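Removed: one protein chain of the complex. Kept in place: all other protein chains.
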Amino acid sequence: MQEEQLTVSVWRGQGQDGHYENFQVPRRTSQTVLDVVTHIQRHLDPDLGFRFACRVGMCGSCAMTVNGVARWTCRTHVQKVVGTDNTLQIAPLANLPHIRDLVTDMRQFFDKWVKPEGRFVGKSNRHQEFATVKPDSVERQHANQGIECIGCGVCYSSCDVVTQRPDYLGPAALNRAWTLVNDERDTRKLERLAAVAGDAGCHACHTQGSCTLRCPKQLTPTASIAGLKRLSARAAMKGEI
Amino acid sequence: MKQAMDGRNRRHLSYWAFWVHRISGFALAIFLPIHFTLLAQALHGAKGLDEGLVWTQNPLIKIAEWGLVSLLALHLAGGVRLLLIEFAPWRGLRGAWVAGAFGFALATGLAFALSLIG
Partner (left out) sequence: MNDSPRAQARRWYLQRISAMVLAILVLVHLVIMVYAVRGGLSGAEILARTQGNAWLAVYYALFVLACAVHVPTGLANIAVEWAHWPASRALLMARGMALLLLVTGWRAVYAVFTGGAT
């Protein structure tokens, strides 16, 4: 029996010399887009560059642009995204410098993560009592809403403001900052609010909502950024930052 | 060199709401100085104002007025949605508000159109 074939367009090449290349891949039950990419690399073109690790939706390494939308390829079933003519288009993540084929340079993403005081800075040490944080406090619930982020870059890749403002910190970095601002053990709250305020920070967000819509972990960077907008604007009006 | 997202990434309600809000805001921003300048003709009394308003009798202008009123209603309702997202407790991207904004703009536009004709 003739096997159903997918026509897969994959972005190849480096930088300016990029182009789409077509491959015929056999369609299988419960096939994921990562399965498709893996098949191409193993059986059709060993030169294809792409990233993956856990392949079970925990690490976020396999994020790519599938039919124009940023997704985790290991968690995207082909049958969910394939066109009526059995076509698929796979490209690297947007808004990031391109290395080769489906691989991008994630350093800018992580630099922006660290930049707005993205590190937790506490005041106790091992010789002191544990901090007792009420799990149902408003701040802790805000923080819990955002801490599951694994830095996959899907939100960053989906954001138009990131495309249009090169300085913009982006949804993931701002979401991270929000979880720290709401961590009562952290000591750098005001410095962090100063770092996220302004047109390179939270105030450039236009609530387009692509980040919240696309986040594979159903996080809500839009909500986190809204919180930062409020807190940093009030601090700015009071002259605290 | 960076890849850019194309239109496929933007086909969702919240993005359309952003786009409509921006376009309507821009149109209103252009309109306002014209609106103020026309009204200032009142410095020459009712006659002066009427002279300034005479070209608004043009049916195309009437349609433009209806358009602006509808855009204003749209911008207002969309704006309230944004204020809720930014200042009220988080309840998602408030898709119902987007639908409601269009309904409100349609109703306002209709009311205005009926007033113009009636």
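A few remarks follow.
The first chain written gets the first letter, and so on, giving A and B; residue counts start at 1 in each chain.
Keep in mind that, in the parts below, a residue touches a chain if its C-beta (ideal position, glycine included) is under 8 Å from a C-beta of that chain, and two chains touch if they have at least 3 such contacts.
Here the structure is a predicted model, which means the values were calculated and not measured.
Among the displayed chains, contact with the absent chain in the complete complex occurs for A, B. Among B:32, B:63 or B:96, the one in contact with the hidden chain is B:32. Among B:13, B:64 or B:80, only B:80 touches the chain that is left out of the view. Of the listed residues B:59, B:89 or B:118, the one in contact with the hidden chain in the full complex is B:118.
The chain not displayed touches chain A at residues 161, 164-165, 194-195, 197-201, 203-204, 206, 229, 232-237, 241. In the full complex, chain B contacts the hidden chain through residues 22, 25-26, 28-29, 32-33, 35-37, 39-53, 69, 72-73, 76, 79-80, 82-83, 86-87, 108, 111-112, 115-116, 118.
The definition used in the following text is that only the chains that are shown with their structure count from here on.
Between chain A and chain B the centroid-to-centroid distance comes to 34 Å (mean Cα coordinates, whole Å). Listed in rising order, the residues of chain A touching chain B in the complex are 11, 15-16, 18, 65, 67-70, 91-98, 104, 157-158, 160, 163, 206-210, 212-213, 220, 222-223, 226, 229-230. Across the complex, chain B meets chain A through its residues 1-10, 12-15, 18, 22, 82, 85-87, 90, 92-93.
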